[in-house]
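Have a look at the structure below before the remarks.
The complex is shown incomplete by one protein chain, all other protein chains being positioned as in the whole.
For reference, chains read A, B and C in written order, and residue numbers begin at 1 within each chain.
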Amino acid sequence: MSAPDGLASYGDEQQERVGFFTDTSVCIGCKACEVACKDWNAIPEDGTTWTGESYDNTSALGANTWRHVAFVEQAEPLRSRLEAPPDEAPAPGREDRGAPSATRPNGDSGTPLRWLMESDVCKHCTHAACLDVCPTGALFRTEFGTVVVQQDVCNGCGYCVPACPFGVLDRRHLAPAPDLPAFAKEDGRVWKCTLCYDRLKGGHEPACAKACPTQSIQFGPLDELREQADARLAKLETEGWEGAQLYGRDPDDGVGGFGAFFLLLDEPEVYGLPPDPVVTTRDLPRMWTNMAVAAGALLVGVAAAFSGRRS
Amino acid sequence: MPGLGTSFGRGGATTFQQDLQNADCIVIMGSNMAENHPVGFQWVMEARERGAKVIHVDPRFTRTSAMATKHVGIRAGSDIAFLGGIVHHILEHDLYFREYVQHYTNAPVIIDERFVDTEDADGLFSGWDPEAGRYDIESWRYEGMEVHGAAGQRGEGFEPRGEQSGHGAAGGGLRHGEPPAEDPELEHPRCVFQILKRHYRRYTPELVADTCGCSVEDFLEVCETLAANSGRERTSAFCYAVGWTQHTTGVQTIRTAAIVQQLLGNIGRPGGGIMALRGHASIQGSTDIPTLYNILPGYLPMPHTLSYPRLESYIAANTAPTGWWGKFESYWVSLMKAYFGEHATAENDWLFDELPRIDSDNSAYFTVRQMLEGNVRGYIIAGENPAVGHANGKAHRLGLAKLEWLVVRDLVEIETAAFWYDGPEVESGELKTEEIATEVFFLPAAAHTEKDGSFTNTQRLLQWHSQAVEPKEDCRSELWFYFHLGRLIKQKLAGSEEERDTLIKALRWEYPTRSAIEEPDAEAVLQEISGREISTGRFLSGYPELEDDGSTSCGCWIYSGCFADGINQTARRKPHWEQASYVAPEWAWAWPANRRLIYNRASADPDGNPWSERKRYVWWDADEGKWTGHDVPDFKEDKAPDYVPPEGAKAEDAIAGDHPFVMQADGRAWLYVAQGLEDGPLPTHYEPQESPFANPLYRQRANPRRQQNEGLAEDPYNPVADEPGAEVYPYVVTTYRLTEHHTAGGMTRSVPYLAELQPEMFCEVHPDLAREAGLEHGGWATIYTSRSAIEARVLVTERIRPLQMKDGRTVHQVGLPYHWGGRGLVTGDSANDLAHMALDPNVHIQEVKAFTCGIRPGRRPRGAELPRFVAELREQAGEAK
Amino acid sequence: MVGLSKLLDSWPALRQLREGDPLGLGKAVQSPRSRSLVPRIDEAERVVPSVCPYCAVGCGQLVYVQDGDVTHIEGDPASPISRGRLCPKGQASKSYVQSPLREYRVKYRRPYATEWEDLPLDDAMEMIAERIVTTRAETWRKRTRGGAPANRTMAIGNLGGATLDNEENYLIKKLMTALGVVQVENQARI
Partner (left out) sequence: MNENGFRSYYGRPILKEPVWTWEIPTYFFTGGLAGASAVLSSAARVAGNEKLARTALYVGAAADLVSPALLVSDLGRPERFHHMFRVIKVTSPMNLGSWVLLVNGGASTTAALLELAGRLRPVRIAASVVSTLSGPPLATYTGVLIADTAVPVWHEGRHELPWIFGASAAASAGAAASMFVDPREAGPARRLAVAGVLAEGALMAAMERRLGKIGEVYRQGEAGKLSRAAKGLATAGAAVLATRGRKSRRAAVVGGALVCAGELCLRWAVFKAGVQSARDPRYVVESQRRRIERNGTKATTVSGPPRSRARPRL
């Protein structure tokens, strides 16, 4: 797999690259991750609007939400496998009854029902657009291979905001932090998941993974997580889960693989994720060349303007 | 919980959460475990990942259903029909665990010939007294046995019931623990097994489908999955919570599950049992060491006005000749010594004559009625928010306004403390601040981080939490408040000659205090609870050491030993990875005697061998001559499996070696409860107080013994079934909690991080109902009953299905979380304002899980318009009547 | 001059080259603050074992204390029940004990008053004790109307317990029983 940009610079200070594997097939949608994250990172509460979008009143990742649990209600079966009846012999009292219940999807008879829940987070991309485009070096690759915004450096230029293909980063428009100069009307800096950089430095796992009651959020060395994920996908396959897929596991994807990847039960866009994210800076060399030519053309063009006869 | 208490002997969960991972099938019913016990739910997920079936039976498709391998939607309040159907299926198709049932339950016992079943009396058991509205239980007894409650008291019409019957002390006339008449082959027409068969004969899959609104296929799938995953090699567990208890038939619902689990042989075995999921940190503890009117610590009954004229009769009435309740007197005398020390002596009957007496019901809702009728002057509320959390909040708030003085202790100013200036009745003008005479004291309380103490969690586990920081300013623990209150009162009455002050003067009330605020030492209190030998001050190792001669003192006999060897056993925190097995017995301390899975002698067959290798837990080690295994054996350690009690054996000695339920007089689990329940020896399907349906089985529609507030203007009931006017309140409503909030919200609406996750009161309705009632997703709805009307945002969802009932009738259900009130960071109307105060007769719990309502689009009327609106609908329904 | 060269040394643009981070994506741009970051749980003076105050699962908690204040609460991995995990409520415990709405002073409302007023805690305790003694004296019932023994007052009630400690419930029941207050109830009923 391609190494995360910038990680090499740490030499022997470099640590094993760590990340998250978020397995939505065991997510109970309790939002412990959201609270654990806010609690540890002292993120401000940001608005009490009821959305009516299932049980999701957080809506999206942003400057004040670094973990977001999505809720999707669908008329789909959760599993589709034909399960063998409880025991081989025809069940007592069942002889004369219709189709064996084993062919039923979960949810009560009639239309199937499933409720997908997914805890979203910054992907800590191997090739991170936000990291590349940051003009100040506020965003940087840590010794753990994660991507972090340094709040003592960020000047709120906002370039990383549209650069992120997942819409993770945003500028904080809330009341100024205590360390702000008097004139500042708002915090103005950009915030996102740090994968609990400080906790990692202390040898603790990130707050969300620590809290997760069902280990839907798993933290660890990325290589191990990828192996676990492959095994998990295989298991779900044998159990006949609908639409199970790993998202961001593959190092060859548009961003070189996620540092925080997912097991989804439906297409990414259903959870509000881009189906084929790419790091736009991968086109940057070509863009620079293109620009150079354009700049040259401008030079020539201006000169040409004088080539005409003098009036 | 008498549902469990009468069936097995102890009113607590039979197992522990971690053991759920060993289940082959878990039925979650009357509980939304994933949402309300998320961290405990990890053990259900462990089981699921090991291939266990997880079945969720619930009116709504919840976050629990989403994790289940099977969800079955049923009509709220139809649980007994569903479970009774399972019993029927098991018996019809001989799917029961015969050897277990024969030896470990009272299935073989022959019942008095005068007993008449509901099947033969149209929904009433024999002994029903229409005037008194209660049962005379004499005809329910075992044949050849007098009902317990010795001579001289029958006439006084009181037997231990409800929580006090947690011990099911019905042993009168048992000869060395054995019932007089039995049929081991279970064929005698009057043996419990055959009675059971007849009782549930009509609970066919079709009846279940018609009554519960589920499909026959789904119902049968549940039956078969359960049966296929029970027996020698496999075990199934039940998890329930207030979805079962908060009904006028709550106790009997749990009883039905107890019957299913007995028939399938799932009690006392790993991966089996009935997991009662309590809602509060110490709700189990608050019944073990009760802040309840009708029991003293350890489920000892409070003396009753109508019975026990003398100490002897009180002791006699509550002492079972056989089983561990045979030592009742030791437990009680030791408690009196803990309460009154040297002042309680054999000569003065341990002050029995001075003790206060209760009537049949002095429960919270009784008190509310008393308040409304002006009979209560003072009320102290500590860590509870009845204005939001209790059924019919309006009645509560009106009651509070009639008090002379009120003390509220909490961390934040909850609705109950603010009722006099900031409540719905003030807004509507029904209450005027200037006219409310109530004097209100709000005292800020200390949080769990600011005090030492122990919680008893849902699996009977006492866990100690240590003080981390000092409480700020006026914040104080309840321990501080009640200790210093008692101290002040004792000071005031020290010189009193009044007879009424005898007890308060005799009260032992010396506890060491520390720190500047003189906080009492919680460990000193725990030591008193655990008990000592008075002469030496030695800490007791457990309740077998208790004596009835006043030589021991113990504040709660079932907790005896929690401070054994002078060590705070509840504070033990040996990491689970350093312990031998997943049972982790060195983490904190569980009652009784640190047993984690109780009745565990039943995990071995009658000869003492494990039923199977796969389900090995506790077994008889013949060489060692004692019981051994992963847990503390819930059995006399050296009592051999073939032990037969000698003639005239008493108490525990009278329990045979193959009878695991050592609290019961006959050592067995009770399929049939001869004594201890108000509303029948067997669970029967009754409709809720309010439902749109008649009882499909009997003319007796609802639980005949349920408690209603006849003639209480503040607690009117909706017309039901086919009564005229019922169409005004056509829908079934059920209330519940969300992961993001806690009960009445006092502990969560005040927390920014939680408030933002579920910021507004909403109602869940199906698209069909939305269409029918003209509700718009995201808009507002007004939900009304004859008590009140509230407003909520509309969440239209497929997750709350309309159900197809008998003859094609469709029933719609409305889902209402009940976390909101008028105060806090996020506010909203309280669902409980809609609920009535009809109660379960055994435990006086209200029926908020199933009642009826009407719903219409738009916000509710404001101010004085609101009561008018509610009254108009009531009249409309009344006129129709 | 020294200052200037120091400044230059710390200039990330130069460190990019010096520290082998030409693209300026890693170590070169790491700020001193980021470099010396320490998690606050490692700075705590005390770690106190506790239990979650919300539901009855009984999750283990670790309470981190610094300068007499709770700085963090998280799950105790040693607990065989919770294995270090917490739900959103348990995870919000610190925000709960430090809630912006939390009250720290006694509030008193006189009969018919429209406002709260302040009251010293000791006075409040004295007044409450007085209320109990008087109410009890005035409403004491030795016997029921039917003549059965009663030894009680029906004019005082006590509610609460499910959220309290066993020791607290023990004192409540003990005191109320001695006072002849029988209307003692808690959420277990509810």
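Throughout what follows, a residue touches a chain if its C-beta (ideal position, glycine included) is under 8 Å from a C-beta of that chain, and two chains touch if they have at least 3 such contacts.
Quick caveat: nothing in here was measured; it's all calculated off a predicted structure.
Novice: Write out, one label after another, the shown chains that touch the chain missing from the document.
Specialist: Result: the unshown chain touches A, C.
Novice: Return the single residue from A:15, A:48 or A:74 that touches the missing chain.
Specialist: Considering the complete complex, A:74 is the one touching the chain left out.
Novice: Among A:4, A:29 or A:137, which residue is in contact with the omitted chain in the full complex?
Specialist: Residue touching the chain left out of view: A:137.
Novice: Extract the touching residues of chain A with respect to the undisplayed chain.
Specialist: On the chain A side, contact with the omitted chain comes from 51, 53, 59-60, 62, 70, 72, 74, 77, 80, 82, 99, 103-105, 112, 129, 132-138, 153-159, 161-172, 181, 183-184, 186-190, 233-234, 237, 240, 242-250, 252-254, 264, 267-277, 280-281, 283-284, 287-288, 290-291, 294-299, 301-306, 308, 310-311.
Novice: Could you list which residues of chain C touch the chain missing from the display?
Specialist: Residues in contact with the chain left out: 11-13, 16, 23-25, 28-29.
Just so it is clear, only the chains that are shown with their structure count from here on.
Novice: What's the chain with its C-alpha centre farthest out from chain C?
Specialist: Checked the centroid distances; the maximum from chain C is A.
Novice: By count of C-beta pairs in contact, what is the leading chain pair?
Specialist: B-C
Novice: Just give me the whole-number Å value for how far the CA centre of chain B lies from that of chain C.
Specialist: Taking the mean C-alpha position of each chain, the two centres sit 26 Å apart.
Novice: With chain centres taken as the means of their Cα atoms, state the distance from chain A to chain C in Å.
Specialist: 33
Novice: Residues of chain B that touch two or more other chains: which are they?
Specialist: 38-39, 42, 739-740, 752-754, 757, 825
Novice: At least two partner chains per residue is the criterion; list those residues in chain A.
Specialist: As it turns out, chain A has residues touching two or more other chains at 30-32, 34-35, 39, 213.
Novice: Okay, in this complex, where on chain C does chain A touch?
Specialist: Against chain A, the touching part of chain C is residues 12, 19-21, 23-31, 33-34, 37-42, 72, 74-75, 84-88, 90-92, 94-95.
Novice: Along chain C, where are the residues that touch chain B in the complex?
Specialist: 46, 48-61, 63, 65, 68-70, 73, 76-83, 85-90, 92-93, 95-97, 99-112, 114, 116, 119, 121, 124-133, 135-137, 139-140, 142, 144, 146, 148-152, 154-175, 177-190
Novice: Can you list the residues on chain B that touch chain A in the complex?
Specialist: Chain B reaches chain A through residues 34-35, 38-39, 41-42, 45, 49, 61, 63-73, 89, 92-95, 205, 214-218, 220-221, 223-225, 227-229, 738-740, 752-760, 762, 777-778, 793-795, 797-799, 801, 825-826.
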